[in-house]
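Contents: one structure, followed by commentary.
All protein chains of the complex are present and in place, except for one that has been dropped.
First chain written, first letter: the chains are A, B, C, D, E and F, and each begins at residue 1.
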Amino acid sequence: MSYDTALTVFSPDGQLFQVEYAMEAVKRGLCCVGVRGKDIIVLGVEKKATSKLQNVKTIKKVYQLDNNLCMTFSGLNADARILANQTRLQCQQYKIYYEDDPSVDYIAKFTSQQQQKFTQRGGARPYGISTLIAGFDNQNKPKLFQTDPSGACSEWKATSLGKSAKQVKDFLEKHWREGLHEKDALLLTTKALMDVVESGNKNIELCVIKKNTCWFLSEAEVEELTKITAQIQ
Amino acid sequence: MSYDTALTVFSPDGQLFQVEYAMEAVKRGLCCVGVRGKDIIVLGVEKKATSKLQNVKTIKKVYQLDNNLCMTFSGLNADARILANQTRLQCQQYKIYYEDDPSVDYIAKFTSQQQQKFTQRGGARPYGISTLIAGFDNQNKPKLFQTDPSGACSEWKATSLGKSAKQVKDFLEKHWREGLHEKDALLLTTKALMDVVESGNKNIELCVIKKNTCWFLSEAEVEELTKITAQIQ
Amino acid sequence: MSYDTALTVFSPDGQLFQVEYAMEAVKRGLCCVGVRGKDIIVLGVEKKATSKLQNVKTIKKVYQLDNNLCMTFSGLNADARILANQTRLQCQQYKIYYEDDPSVDYIAKFTSQQQQKFTQRGGARPYGISTLIAGFDNQNKPKLFQTDPSGACSEWKATSLGKSAKQVKDFLEKHWREGLHEKDALLLTTKALMDVVESGNKNIELCVIKKNTCWFLSEAEVEELTKITAQIQ
Amino acid sequence: MSYDTALTVFSPDGQLFQVEYAMEAVKRGLCCVGVRGKDIIVLGVEKKATSKLQNVKTIKKVYQLDNNLCMTFSGLNADARILANQTRLQCQQYKIYYEDDPSVDYIAKFTSQQQQKFTQRGGARPYGISTLIAGFDNQNKPKLFQTDPSGACSEWKATSLGKSAKQVKDFLEKHWREGLHEKDALLLTTKALMDVVESGNKNIELCVIKKNTCWFLSEAEVEELTKITAQIQ
Amino acid sequence: MSYDTALTVFSPDGQLFQVEYAMEAVKRGLCCVGVRGKDIIVLGVEKKATSKLQNVKTIKKVYQLDNNLCMTFSGLNADARILANQTRLQCQQYKIYYEDDPSVDYIAKFTSQQQQKFTQRGGARPYGISTLIAGFDNQNKPKLFQTDPSGACSEWKATSLGKSAKQVKDFLEKHWREGLHEKDALLLTTKALMDVVESGNKNIELCVIKKNTCWFLSEAEVEELTKITAQIQ
Amino acid sequence: MSYDTALTVFSPDGQLFQVEYAMEAVKRGLCCVGVRGKDIIVLGVEKKATSKLQNVKTIKKVYQLDNNLCMTFSGLNADARILANQTRLQCQQYKIYYEDDPSVDYIAKFTSQQQQKFTQRGGARPYGISTLIAGFDNQNKPKLFQTDPSGACSEWKATSLGKSAKQVKDFLEKHWREGLHEKDALLLTTKALMDVVESGNKNIELCVIKKNTCWFLSEAEVEELTKITAQIQ
Partner (left out) sequence: MSYDTALTVFSPDGQLFQVEYAMEAVKRGLCCVGVRGKDIIVLGVEKKATSKLQNVKTIKKVYQLDNNLCMTFSGLNADARILANQTRLQCQQYKIYYEDDPSVDYIAKFTSQQQQKFTQRGGARPYGISTLIAGFDNQNKPKLFQTDPSGACSEWKATSLGKSAKQVKDFLEKHWREGLHEKDALLLTTKALMDVVESGNKNIELCVIKKNTCWFLSEAEVEELTKITAQIQ
């Protein structure tokens, strides 16, 4: 049990407990989904208000990092905001240094390195979030990356984090195919989320990332999509 | 039990105990209420003197942060004063940098980030307060935000913190409606607080925030309101 | 029990034990009393020599902070001297920056903030004193503030700290009335202290704060007052 | 048991437990293989996707450090990326200082020194990786080095790290011979890895380092090699 | 028991254990005595050699801080030397800043503040000494101050520290009277010490502080005084 | 048991446990031998490969520090490399400052001081090596020094460290005599090592230090010596 409190030490079988406990915080987080299409990536995330009086519309769980770079996450909200702000700053610095937009690979690696730092040095806990980072690489191909509290960074065609992530991944493995167009990618993302959000909760945030732009779907558009997916089943 | 003393580590199931214990300090604090109206926000908070000799009139539990930005809280008084002063300073800096008033969104996020910092790094405990921050956004719409010891930040139509917060929230969910005018917002706030303050204790501080101004109700005005709400029931 | 040694952490029910233990040090301290009159505040404090050879006359437990700003305390003598010196320095700095005397509100808040700092950061214990700070506000009204190890700051009409503080407060609640003149305020203060000091111990320090001045009563004056109060009973 | 948490102390029999636990993390890592040939070194490493949706093609476990200097590893992915980046930086600095490429000896020693640092000073855990570093020495001879979490650095003709390392080493001891040509070195590396990767998993990354260049084999080339080795058996 | 090791925390009943343990070190120290006369202060202290070969004559336990400022102590010798040197430096600095000698009040407070610092901050133990500081105040009156490990500072007519301090104080309470002349003050000091030093041990250091000077008594003078006091009894 | 984890404290009987545990790491290290001759010193050390594939030839366990200054060691390989590099740097600095080669006394003391530092200050463990340092003093006499984890430094005519050190020392005490010529010193060193290396393991590194030069024996020369020593027995 003493391994728990010593922030950065290995256990006798070579594990870093604090990192694995942070993964638990991720698994307790609300579900998020990323789907890569032909020239598009769609990020979707469940939002939950604890009361009717809380303003769900104003909760943002997808952070725009740059013109066409977005991030969503599962885990501790407050940690995500901090990490997103650090990454936004890095995007700005990259532009000033190189007079070019950073690629998604660069930013995904930067983000995961920030997370790794908090797993090796003492005096701070790891970040309690996993992220999905979507954008375009140097060849203008759409890319979807996942980063973890351990600092790991991997690329995915489509994936899911947080509560029910396993169930959603199974769904995506069955239904994802190469070259999805915008409409299909949106429907797949919506359907994947609708299967796991608590019944009656239709608060979903959807974000579309294209080559030179990205936008959030309006409430009406989201509702339209949830209706369609409900019929599909 | 050893999780308690290691300031910033995760427990095996992904929780941060110090943050949850700080939430307990919030729940032991006196009740505060925020209500958003049409072009107005009302903040109300219970004040309690420990003795007849203590000067309740001079106890201020609503901090004016800027021209039309106010904050109230539940939890440790001394922590609130420190956090309010930091936020006031940030308001001044914002004005010097941007020659404009900061929006309530900006200040609410700033405040919650200050709180998050004390949950990740070692060597200090989290702030023992939750806050309500009221003001206007960039579109001049009234907004009410809540920040927590975890660094979380959420927007509400109306909400309550501290002792009896749950009971007050239930009351607000039943009676709050969109577009309340000043009088109604004040009555709703007063009624919500009067239901939970200890019997005989009529020390309530009420603050009204409007677009370009904010003011505290006089004792006479507060007494008038408490009389009216007493009759309503 | 492990909460005790971790300087600044919350216990599971949201308490800060070190702050509460510091309050115990205050309760073990000798009694001090503050009484607000019409245009006057009187501070009184018990002094105790451990031996006939100790020079009670030279023990000062009321610190003059500025022209008409005084502080007394209950708790650890050495801590009080340190805190008084910090506050005196702040008074001087205020004058240099603003070319005006600091008000008692400003100084009371400054003092309580110094005390709060030692409750949140690790590496130091809280101050083991509560203080009474007396002076005049911006409207030239007399004011009496109390600050605690937690960093709390509150205003009082009349109050008492330290050993027997509860008994003295009950006495003050019964006998204090608005608008006391100098003589009455002095008699009330003396009487309140005489009831709780150990029998035979007549070492009391009395300080009168008026608008542009403050002075300490001579031994003869103190003795005169103790005689009068003895007769009153 | 208390030896585990004190980062850098010796146990009574002269062992450093944290370093040995880090070796466990290495042993849990996926297998990597290095084979030295006549004028060539081949690095091979197993890649495993946790899901069909993860993009195995984009997982890079061989890092190119310089023109003809490559590194692979077994252990924590995030640690490897950090260490590789530090080493790349050192390669660049060497070139700027000495206007020459660093030799593989120099870089292997640099890497192992970075690892040693984290075993002697407190406040950080050792790196959870062992590395294979391949390149050419000052006499243009191909060299293969291994570095460990302890900071140890040794030269090998052919070796293997991670899961099943012992089994692969036995295989290499039997089949490695001096002066392997490119084709034979590649087949030996592939065969060594194919024997231990989980059945059905054909995700292998192969990298060839020659005097003035290095390249990664295409998927087609890798598949061709795996087919040939399958027939050999 | 855990209170002991946490350097600066309060125990549940408001005590600082490390400070009280330092008082124990003082009580184990050799006895010292201070006596205030008409225009004179006498400091006396017992010296003990652990062997005939140790040069008692060269042991100095009364430190001259300034022209007519002296300090003696009970407790840890090494701590006293450090504290005396700090105070001497402060005397020099005072003269450079103010072109005047520091008064004994100023220096006594400075010394006790140095001692207080080590009771509030972590990372160091309190000083294990109590001191007697003798000199003249701003009205050229002789003064005798005592400072303690807690940082407390008090004025005395005559007092004693260290082993048998209680017994010596009782003696002084009986025999001290206002306005002692040099001879009488010396005899009183000598008599007080002779009663408690171990039989046969006549090693006493005596120091006389007058307005513009101070001197140590020669061995012959000390012996003369011990003879006289022996007869008195 | 608690003495083990507190890096630099004394145990009640005046021992430093961490230093003694580091000595255990030395005793587990492979054996090294130093022999002083007439105008020569020979250093010999056992090398062990963990596998046939490891390149024993390239393992260097004797570090050349300067033109005619060499060091070998028993204990942790990675620590030795760090300490050797620090010492090499010091050699270079010495030359720059004094335009002369450092003597072996100077360098041996420097090395042992580096080791002492890690035994007194907290936050780091002692070095897990003992070293033999060979070179010439200011009178051009050959010298052989030993340094230990404690920072101790002593001069020897011939000595041995690591596994079987005691057995080898007994051998050297019997056979060493003043004024050995190169051939005899080499044979004595080889014989001493051959008696304790594991049977069949003939990997020995031999280094000869003369006044203005030093060299490593070739494999052929080493094999020749091992053959001769085998016959001697």
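Definition applied: contacts are C-beta pairs under 8 Å (C-beta built on N, C-alpha and C of every residue); 3 or more make two chains touch, one makes a residue touch a chain.
In this text the structure is predicted, and so the values were computed from the model without any measurement.
Student: Which of F:15, F:138 or F:218 sits in contact with the chain that's absent?
Tutor: Reading the full complex, the residue touching the unseen chain is F:15.
Student: Of the residues listed, E:30, E:45, E:76 or E:204, which one is in contact with the missing chain?
Tutor: E:76
Student: Which residue from F:68, F:87 or F:116 sits in contact with the chain not drawn here?
Tutor: With F:68, F:87 or F:116 as choices, the missing chain is touched by F:116.
Student: If the hidden chain were put back, which residues of chain F would touch it?
Tutor: 2-3, 5-6, 8-16, 109, 112-113, 115-116, 119-123, 150-159, 169, 172-173, 176
Student: List every residue of chain E that touches the chain not included in the displayed model.
Tutor: 1-2, 4-5, 7, 17-18, 21-28, 51-55, 58-59, 76-79, 81-82, 85, 118, 122-128
The definition used in the following text is that only the chains that are shown with their structure count from here on.
Student: By the touch rule set out at the top, what is the minimum number of steps from chain C to chain F?
Tutor: Shortest path length, in steps: 4.
Student: Starting from the defined contact criterion, work out which chains touch chain D and chain E both, please.
Tutor: Under the touch definition, chain D and chain E have no mutual neighbours whatsoever.
Student: For the two copies chain B and chain C, what is the rotation angle that overlays their Cα atoms, in steps of 5 degrees?
Tutor: 50
Student: Regarding the chain D and chain F pair, does the interface count as same (over half of residue numbers shared) or different (under half shared)?
Tutor: different
Student: How many Å are there between the centre of chain A and the centre of chain C, using C-alpha atoms for each centre?
Tutor: Whole-Å distance between the two chain centres: 56.
Student: Out of chain E, which residues touch more than one other chain, so two or more?
Tutor: none
Student: Sort the chain contact graph into one of these: line, ring, star, complete or other.
Tutor: Graph shape, chains as nodes and touching pairs as edges: a line.
Student: Judged by the touch rule stated earlier, which pairs of chains are there in contact?
Tutor: Listed in label order, the chain pairs in contact are A-B, A-D, B-C, C-E, D-F.
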